[in-house]
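One chain of protein is taken out of this complex; the other chains stay put.
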């Protein structure tokens, strides 16, 4: 935007603003906290409960939370609201999206002094997590959690299939053969599928497998695409094999993934860990475990949720203080959040016995250091263009409409095109 | 344009009423502008200005994030002509138009012929055919996504209970567009139906009476009288429908989000994604102008064709 034009427009805007019908100004003395999030799954139901507690404990804050459709719709709306100047006080954001969101213009920095005053310190987080939130020397996000790609399994089905150990936990498998044998045993028991997956967006599964093969994505300077074709194809071929053997459905969206695991058509599910509440509500006998190490190293695709302050044209000091206190309160109460599946980022909670006693939520906390974040680029991250391109290219793998080679070529061409596009941030 | 009597002539016949304009030639000369002014102001601010501004932006790398703005010359335009996503989304728009226009005209005509009757039955028919048109796009797509849902949706439920294999309509490349077209026909055919119905009701009863006296049966009346008399209406409906179909966005964005594998993404969605999701305002502006040019070409061509045919008739 140029420097000249907005001013001229602002005059007209002022004239029209005088006629404005909205009641957007601060009413009364109570600080206002409006929160936007993208939790449409079981974690959203959990968040609702936590917010109810927050509201009950804070009658002096006018609080409202809104859940927007996950992924591109959420991030597009958030960016447009920051541009429009009337953004909410606080929003959730994937850590992998932070740099590409143009934090210096679209977000307001977090006032660290207020955070400290609210009792949250840098030392409460793992250094790697905290450092990812600092850009140009300023803190732009406060980490809430970490969420790896995991394995859900139906206890009854897996017991019948002979896959449970004496402790009633799934026996750890290693390597492709053992992995396939396990799935075949499940399929025999259900008579339908072994695992429910979302074939329309295979990114998480593919990137987990590719990461386990130690495949690289971008060169260290981020300027070149260095995908290892052999490894990438090996991962894609495995996904195709799962579908062609009928271990996974050939075509299933996210709704079907949840439904098939719920109604027992699949004895396992590969997904992020955020549907715990959904399956608990459905009274499903299930547990969770780290995703199997199918290849060489333990790597699990994942991301972190953070709190950010979207840019507001006129940020109110009282609202900001209440907002930071809200963030601190949420961190300190993140055991409730962990119950929804996510691994808390706030270390005092991670070490608490309350968290350690959560079952099955604490079963996979060991993977935290091995969480594989999306590649680093302005067009990458959860719900980003990079993930969209992978969905477009790879969704034909399971259905059999695309070959692994063709899909990979399409994906690489799309990413190369994005790399060649000058960054708008 | 109709020949108009200058209002000045009136004032001379009205010596007793000096107020409104007789003594104020300025008012007589410019007074009309006041009637047009509110419209012109809004027209200038919300149509002309953004049209110019969008064109201007297409030569810059303007970013939604507001980080920078540099002059690029024709770079956005060059990138656009070499961008396969532009052409594939344009192709999807044209495919949608080609697939949706014929059924939207033919089904509307059939409906109008069937529903042109009085009484309660006529009322019920008109209600059922037009009702979907008054629903918002979101409501329509929520219902149809649910109908197409694999596993427990209505269509697949019927398919599987009939012993057929189920189809994941919205996630299969060569089915998704068809699914969107079916939804669109259901949703918007009502408007064309009403246009046809109005035209049918405008045909005087005497025409049919005369034909009946001449011994024409129902089929002859349909093909020799009704359809020829509707040809002008058909021309109008085709024109309106083509332009409306080219502007496709809502249903596709809400049903498939342009997928699977961009097989349904229309050009307007690519504009939206470039400008707002990828922050590239400048580039999105260039694509907007490509789309604008297409709409203008189609409209003008049709106008020529349509007005030519009318002159011939």
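In order of appearance the chains are A and B, and numbering begins at 1 in each one.
Following the convention adopted for this analysis, a residue touches a chain if its C-beta (ideal position, glycine included) is under 8 Å from a C-beta of that chain, and two chains touch if they have at least 3 such contacts.
Keep this in mind: contacts and distances are computed from a predicted model.
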{"item": "Undisplayed chain, where the name is taken from the UniProt record, one of \"Stage V sporulation protein AD\", \"Multicomponent Na+:H+ antiporter subunit G\", \"Carbohydrate ABC transporter membrane protein 2 (CUT1 family)\" or \"Putative restriction endonuclease domain-containing protein\"", "value": "\"Carbohydrate ABC transporter membrane protein 2 (CUT1 family)\""}
{"item": "Options A:83, A:248, A:287 or A:361, residue touching the unrepresented chain", "value": "A:83"}
{"item": "Contact with the hidden chain (one of B:25, B:84 or B:218)", "value": "B:218"}
{"item": "Interface with the undisplayed chain - residues on chain A", "value": "1, 5-6, 9-10, 12-14, 16-17, 19-22, 24, 39-45, 48, 66-69, 73, 77-78, 80-81, 83-88, 255, 258-259, 262-263, 275, 277-278, 281, 313"}
{"item": "Contacts of chain B with the absent chain, listed as residue ranges", "value": "2, 4-7, 10, 13-14, 16-17, 19-20, 29-36, 38-40, 42-43, 45-51, 53-54, 57, 110-111, 113-118, 121, 123-139, 141-144, 146-147, 151-154, 157, 160-161, 186, 191, 194-195, 197-205, 207-209, 211-212, 218-219, 221-222, 225-226, 236, 239-240, 243-244, 247, 249-250, 254, 268, 271-272, 275-276, 281, 284-285, 288-289, 291-292, 295-296, 299-300, 303"}
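Here is the rule we go by: only the chains that are shown with their structure count from here on.
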{"item": "Centroid distance [mean C-alpha coordinates] between chain B and chain A, Å", "value": "39"}
{"item": "Contact footprint of chain B on chain A as seen in their complex", "value": "1-2, 12, 72, 75-76, 79-80, 83, 101-102, 104-106, 199-200, 251-253, 255-256, 259-260, 379, 385, 391-393, 395-396, 399, 401-402, 421-422, 424-425"}
{"item": "Contact set on chain B toward chain A in their complex", "value": "45, 61-67, 69, 149-152, 168, 171-173, 257, 259-262, 273, 276-280"}
